[in-house]
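Here's a structure for you.
Right after this comes chain A.
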Amino acid sequence: MTNSEPAASAEPTGGTATVDTRDLVVEVRDVTAGYLPGVNILNGCSLTARDGELIGIIGPNGAGKSTLLKAIFGLVKVREGGIYLQGDEITNQKANKLVSKGVGFVPQTNNVFPSLTIQENLEMGIFQKPKDLKHRLEFVVDIFPELGKRLAQRAGSLSGGERQMVAMSRALMMGPHVLLLDEPSAGLSPVRQDEAFLRVKEINRAGVTTIMVEQNARRCLQICDRGYVLDQGRDAYEGPGRELLNDPKVIGLYLGTLGQD
Partner candidate 1 sequence: STGGTTPEESEEPADTGDALAIEAGERDLTLKVGTILPQSGTLAFLGPPEEAGVALAAEEINEADAGIQVEVVYRDSGDTTTDIATVSVTDLLSQDVSAIIGAASSGVSFTVIDQITSAGVVHFSPANTSPDFTDYDDNGLYFRTAPSDLLQGEVLGNLIAEDGASTLGLLVLNDPYGTGLAAATTEAFEAAGGEVVAEELFNTGDSNFDAQLSAINASNPDAVAVITFDEAKVVVPALVGAGYPGEQLYFVDGNLADYSADFAPGLVAGAKGTLPGPELEASFEDRMLGVDPNLDSFSYGPESYDALMLIALAAYAANSTAGEDIGAYLQQVSGGSGDGETVTTFADAAALLAEGSQIDFDGASGPITLDENGDPTEATIGIYEYEDDNTYTRIG
Partner candidate 2 sequence: MLLGLLVSALTLSGIAASPAMADEGGTDSQAEEFEYFFSGNVKYNDEPLEGVSIAVSGNGFEAETETDENGQWTLGVPEKEAYELTLDEDTLPEGVIVEDGQSTIDAEFGLTKRKSVNFFLGEGQRVTTDYGAQVLIRVVNGLNFGLLLALAAIGLSLIFGTTGLSNFAHAEMITFGALMMLTFSNMLGLPVWLAILIAIALSAGLGWTLDAGLWKPLRKRGVGLIPLMIVSIGLSLALRYTFQFFYGGSTRQLPGATLPREIVLGPILLSWIDVASMATSVIVLLAVAYFLLRTRIGKATRAVSDNSPLAAASGIDVDRVIRIVWVLGGALAGLSGILWAYFRPGVSWDMGFQILLLVFAAVTLGGLGTAFGALVGSLIVGLFIEVSTLWLPSDMKYVGALLVLILVLLFRPQGILGRRERIG
């Protein structure tokens, strides 16, 4: 396992034919996908994530960010193109198969089991490897102490932010090699948001390839190695996080000036 460092140099925007020493872990190749017959949400979208990279995806609402993650995870049918995991094609594979291959996913909405307790929710995260439970539970509770106090509370009665913590923790329980996060910070209080971003970064530094969709775009681009800007089902911009963060075009169209002060 290679330790990751922030990408040394900016990659050419939109380029896919880059030379990099690290192996491609996730590769999305010109994917077309959608929900309703005849309506494509993703129109030839491509994305790559190398081993140990932290990828951020931003874009306007309805751009297809969640759809892209769902397509990678086999929850939306891919109509054209292919998705590869460490070189193997995983297009349209069943989600639970992907979990066994070390892919973890936190959906944007409906991301907890409401009638299960917090503890049971976390146990579900580690469904395939029940013996690691104790170990990991400690680890997760350490990150979100709020949850530790409430392990027996049903997730359905949690506040919005608490749910989000449960959802994050559930994914962390999996100990995946590839982690797909859909707006993990939404609904968290600032201190928890910062913590969540830091943890994501730490997890990533520990070797987990991470793809993260965020609307808290500044934070996201601050920590990620590379960012993609998705618009209308296509990757419009791509580059190192910092670069995008300061790209006036990106700021104008997607980031706004509110957080700039």
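Selection rule: all candidates are chains of the complex that A comes from, given by their letters.
Annotations for the structure displayed:
One rule holds for everything that comes next: a contact is a pair of C-beta atoms (placed from the backbone, for glycine too) under 8 Å apart; a residue touches a chain by one contact, two chains touch by 3 or more; residues count from 1.
None of the values given here were measured: they were computed from a predicted structure.
This complex places one of the candidates 1 or 2 in contact with chain A: number 2. Chain A meets candidate 2 in the complex at residues 73, 75, 94-96, 99-100, 105, 107, 110-116, 120, 123-125, 127-128, 130, 154, 156-157, 170, 174.
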